[in-house]
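Pasting a structure below so you can have a look.
All protein chains but one are shown in place.
Up next is chain A:
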Amino acid sequence: MQTTITTRRLGLGLIVATAVAGATLAAAPAKAADMEKCYGVVKAGHNDCKTDSNSCAGHATKDRDPGAFIAVPAGTCAKIAGGSTEPAKK
């Protein structure tokens, strides 16, 4: 029993060392410290400082009832198919 554990521990040290060597050779992403990130934006590419709240854009859709569209998806979901689309899949 003692022998098995020792062998196993030796194995782990070697495996980790080999994995470290392999990972160091692989291209690593740029370090976080090299980058400056802008906080407070919702997501990259959306930081254009425009909100509907300031431009009264909500006014344009005033007399439409958005609730009526909730169950009517009409986007790219039409391109997703195959397998089963029943919730009982899993």
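The criterion applied here is as follows: a contact is a pair of C-beta atoms (placed from the backbone, for glycine too) under 8 Å apart; a residue touches a chain by one contact, two chains touch by 3 or more; residues count from 1.
Keep this in mind: contacts and distances are computed from a predicted model.
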Among "ATP synthase subunit b", "Putative DNA-binding protein", "ABC transporter permease" or "Succinate dehydrogenase / fumarate reductase cytochrome b subunit", the UniProt name of the subunit that does not appear here
"Putative DNA-binding protein"
Residue list for chain A contacting the dropped chain reads 8-10, 12-13, 15-20, 22-24, 26-35, 37, 39-44, 46, 51-53, 56-59, 61-62, 66-77, 79-87, 89-90
